[in-house]
Structure formats: structure tokens, C-alpha cells
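Complex shown without one protein chain; remaining protein chains in place.
Letters A and B mark the chains as written, and numbering starts fresh at 1 in each.
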Amino acid sequence: MTLLAQVAPTAGGTAEVVVFWVFAVIALGSAIAVISLRNVVHGAVMLVLNFLSIGGLFLTLESAFLSVIQVLVYGGAIMVLFLFVIMLLGVDRDDLLQADLRTRVLAIAGGALLAGAVLFAFVGPYTSEASVCGPDAPAPGPGEVACAGLAEAYDEDDGAGARFLGRSLFTTYTYPFELAALLLTVATIGAVILARRRDLEPEDEDLADLDAAAADDLDGDDLDGASGAAAERHVAGDGPGTTERGG
Amino acid sequence: MEPSTPLWVPVLQTLVVFAYFLLFTALLIWAERRVVGRMQSRIGPNRIGPGGVLQTLIDGVKMFFKEDVTPSMVNNPIYTVAPLVGVIAGFLTVAVIPIGGEVTLFGEEFTLVVADLHVGVLWVLALSSLHVYSTFLAGWASNSPYPLMGGIRSSAQMISYEIAQGLAVASVFVYAGSLRVSDIVAAQAGSGPIAGMPGWYAIPLFPAFVVFVVGMVAEAGRPPFDLAEAEGELVGGFHTEYSGLRFGMFMLAEFMSVVVMSAIVVTLFLGGPSGPTFGLPDAVAWVMPVFWFTLKTAAFVFFFILLRGALPRTRYHRLMDLGWKVLIPVALVWVLVTAAWVLVSEAGGISAATRTWLAVGAGVIVIALLLTGERQTARATDADVDAWDDPDRDDPDRDAKPRAPHDEEVAP
Partner (left out) sequence: MLAEYLPILLLFLVASAFAVGSVAVSSLVGPRQPNPTKLSAYESGNEPLADVPGTRFSVKFYMVAMLFLIFDIEAVFLYPWALVFRELGWFGLGQMALFVGILGVAFIYEIGRGGLEWD
């Protein structure tokens, strides 16, 4: 945040300052709401808002392409996956959020570690002007910040930085790019293997899912969206999956 | 925008575009009721205004005075926000679509577009990807079985077809080499490489065009892909619990997405507002781009209406199969094929006309193969269903469930 605050206000006129602070306040406020709201879906909505305002912050840093990608991938895809996972687990109820002591301790430790890492990145040796702007950046004049946004990195008609990004991605960073594909493939295969344990076998599809729901395993199948009539039966039924997990 | 431009110029541009799409949507609703009425041997609304054209206005006014019920079990902040998200996202999507060219008014240059962003088309994709929240959250916040199922179902449908559209757009970028809408429109203006044909991307990128059009019908949740509100199964789908003007907002968002999607496909594949101006004097020449854009968009809107009147609703598994196993692979492969073809022809010095002819030929062959494959799949599925002792026999909605389109007779 401090870095953004240093760079953004001096990059342009007062408009940038105003826009930066608006998005910064929304981003922080919604982030706090994500962890403080009891209802998971409300938290997810706040996380969408958070992602959108981070998209706005990218905009103040003159990286419109990243901004739109932030909205498209984080706002549009990752949060949809989150919401589907919430529906899959059926945790969209307030009283399910009872973490035990061990989880809490682990969460606090992990959070502290992350916060430390972020803090180190900001106060450590990586925020000197040379390391942020690259060694070739021109020396800043009086009252200027050394590298204010990405506008100098690409020319005005570049599709908001997309060509610049494409050139770097497909020349300098070829291997990380292909590794990303491998990573995504592994993630998909892992998801298929985990999900397939029971649910994807055809004989489960029709009549078996009442029993399956009663078994209350994590592949819960209370609602079979492919068949409205069948789904109605499950919802209208006593819905074992909806009652047993309360405690 | 130049710093010297007075503030009222962007304000007026914005208001003009906003009013244009709102009016277009109102006319679409009326036209749809009239055309579908004709297709079903009815007359349709014809009382209010000439030919009933003011019917939508009256219906809209009526909706203000309807009771807006908030059922007791709903999750209220989200229940109220969900319909607003859909409408606002719908209007924001059109921000980069040029509805005409430049107009000089009161000594100021206007462009009939809200903002010609550098990220251009990606703005459209990003905003339409946010549209899914309206559907999902409405279904979830209603806290009621039918809306929940409808919401999840149509969210899954929307994200599936969003991918198909996103990949189809990539081949437009390959051809245009730019994300910016004005560049893409300019690249299609005038006559194309084939003599006597326009330079529209729909011609060399025919498979991408088809994928995008099918995707847009599904994305807008229109028949035959209106699984979201399969009346026989899900009552109204995600908006079952809505009434009054908040329901009206969903209606507006749905019909507006028809107009917006048509406008997008016209812009990306059919040259947008470009077209002959017939040597009109400069003072009135600005009318022609608006006219061409409106005409092309109206043609697509009419196509949407015909689809609704002519085709029965598809089944969910066939919808998902079509999206994932047909459209997405085709769009993906076509991007790479197009790129390879551009590289080959630029290296080999093949003339632009030859190049385009070959692309057209390949495109037509791809689509023909797909249609044949689709018919065979449909036959196989039907055979399965027949052999399986009619699984719908207990289903009260069996007549509402459409059979495969190829042997379907349109009901009189």
C-alpha cells in the first residue's frame, strides 16, 4: 500500500489521487468485511468488491490491461469458482463457521507469516528506486517519483500494455509461461480425481443420490441440477445434508 | 479526450448512448411480442400507439405501481442488489460500442461512443463476466428452492458459453492485431479482399463468428437456451421470488443483453457502423453510420426473435455438451489455425483475396462437419432415450421437454 501511495498520487493530477484513495478505501474496507462477515456468501461478495477495486488501483497505475484482466479473471472467474465451492459444500450458513482451536492457531500463524513477508517486501531492500524501476530508469527530477506508472514502458497506442506484456511473456518468460500450463493441468487433473471418487459415476446420477446425501460425504449431491424434478424432490425432502452439519 | 473539451461533450455522448440502448430495448420487447405473435397466428399487442409500439412504455409505467413483494425468507441486502447489478453491468457493457461515427454539433466534435478504451473488447468481456453475479446472487438470496437451482444452473451455463465467446474473440484479435474497438471497426470498413464483398471478419473468421453467435444466444439466456427459466421445471428460475419493478429489472437486463450482444457481434464481425454513405453532404452524412449500425443490430435482434419463435428449448446436458465439447474446441483450434494461416500467407506472398477465399472454404467445411456431427449425436441420444424405456414417463413436463431439433416439427 505504501508503495502504491507513493507512486500513484504523483503520477498525475488530483484526479489520480482521488481515484486512488477511493479505490484504496473500498479495497481495505471490503477486505476487512471479508474476514469479519459471518455469512460466507456475503464475504464472497465483499471479496468481489475487493477484486474490482484492486482492478481500479491497477488503473491508477496506468495498467489498463492488467486492470481488465483482474476483473475478468479474479472478479469473473475465480470468485465464481469460490461461490460454486460454497454451494458444493453447503456452507452458506452462519453457524458453520466454528473453527476449532488448532485451525485458529494455524490461521493466525499463517497470517502473521504472510504479513511479515509483505512488510519485509516494503521495508526491505526491494523498494529502493533502482529495484522498482530497473537500473536504467532516469533519475527523478525534483518533486518527481522515479518511475510513475507503466506509461513509459510502452507507447500510447499499445492496447494498454497488452503488447508490452505479450512481448515479455513470449520471449523472456517462455518457460514460466509453459510451466503455468503444466500447473493448471495438474490442478485440473487433481480436481477430477478428487471429485470423481464417487459423484461422477453414472449409477449415482438418478435414484441413488438420496442415499448419497444421507451418507453425508463431501461430494454431497443434494441438488442434481441436471434434472429439475429430481432436484425438487431432494430439496423438498428432509434434506439430511442440510441438517446434520449444524453442530 | 483533449483537456480543452468541455465536460458536456462526454456527458452528452453518454446520455445519447444510454438512451439509444434503452429505446432499442423497449422496441425489441414490442417487436418480439408482435413477431412471435405472428408466428403463433396471433396478433400481439396493437392497441397503444401506432401498431402497439408504446406497449412497452405502458407496461413499464404499470410496473411502477405494482406491489414489490419482498418475501420473508430472503437475504435482503443481496436480494435487492442482485437485479441492479444486472442492469448496471448491462449498461456498462455498451460503453465501448460505437453506435455511429463522428458528429459535429455546436462546434464540438462528438463520437457516438461512450469511451473508445485501449482495452476495448476486453472491457465487454470483463463486464459480461460480472453479469453472472446478478443471476447467481438473485438465486441464492431468494433462499428458495427453484431460484437456487435456476441460479446455479444458469450460472454454469453462462460461464461455459463465456469461454466459447472469449476464445472466438481471440481470433478477431489475431486478425485485427488490436484490442481497440475503433481499430477493429476500421479494419473491417470498406470493401474487403474479395471483390464485391465487405471486409467483415465474419467472412474469413466464419467458425469464430458462428461460435460467438451461438454463445451469445446462450449467454443472454434466450431460447432455445433459456434453461434458466424452464417454466415446466423451475417456474421462473432465479427470479421466481421477484415481483414488481425488481422483477422488471431482470426483464430489462435480459432483453437489453439481447440488444447488447447483437451490437457486440455487429461490431466485432460485421463492421459495426461502417457502410456506404452514398455521397451525402457532410452535414447529414453522420446519419448513415448510425443507420447501418441500427440496421445490422436490428437484423440480429430479429434473428433472436425468430429463434425464440421457432425452436423448442434444448435439454441441459445437450446445452453443456454443445458449449464444452463443440464450441470451445472449435474456437480454440480456429485461433491457432488462423494465426498459422496468417503467418504462412504473409511469408508466402499469397494475395489477400486468395487467402480470404481459402479461409472461407475452410470455415464452411468446419461448420458443415460440425452440423453433421451434431445430427449424428442427436440421433444417437434419441436412440438411447427410446431404448431406455422412456425415462420421462413419470415426468409431468415430458411434453415441454423438446426432442432433438432435427426431427422437430414447429407447432402451428
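Heads up, the rule we're going with is that a residue touches a chain if its C-beta (ideal position, glycine included) is under 8 Å from a C-beta of that chain, and two chains touch if they have at least 3 such contacts.
Please read all numbers here as calculations on a predicted model, not as lab measurements.
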Residue among B:Asn46, B:Thr80, B:Ser182 or B:Thr277 touching the omitted chain: B:Thr80
Selected from B:Ser160, B:Gln188 or B:Thr356 as touching the chain missing from the view: B:Ser160
On subunit B, residues whose C-beta touches the chain left out of the figure: 1, 3, 10-11, 13-15, 17-18, 22, 63-73, 80, 83-84, 87-88, 91-92, 95, 114-115, 117-118, 122, 142-146, 148, 152, 156, 159-160, 162-163, 166-167, 170-171, 173-174, 177-179, 235, 240-241, 244-246, 248-249, 315-317, 320-321, 324-325, 328, 332, 335-336, 339-340, 342-343, 346
Where the unshown chain meets subunit A, residue by residue: 12, 15-16, 19, 59-60, 62, 64-65, 69, 72-73, 76-78, 80-81, 84-85, 87-93, 96, 149, 151, 159, 162-163, 165-167, 169-171, 174, 177-178, 180-182, 184-185, 187-189, 191-192, 195-196, 199-202, 205, 213, 219-226, 235-237, 239, 241-243, 245
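Following the convention adopted for this analysis, only the chains that are shown with their structure count from here on.
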Separation of mean Cα positions, subunit B and subunit A [Å, integer]: 28
Subunit B contact footprint on subunit A (complex, rising order): 39, 41-42, 45, 48, 64-65, 67-69, 71-72, 75-77, 80, 83-84, 87, 92, 157-160, 162, 223, 225-226, 228-229, 231-232, 235-236
Residue ranges of subunit B in contact with subunit A within the complex: 75, 77-78, 117-120, 122-123, 125-127, 129-130, 132-133, 136-137, 140, 145-146, 148-149, 152-153, 155-156, 159, 162, 178-180, 230, 232-234, 316-317, 395-397
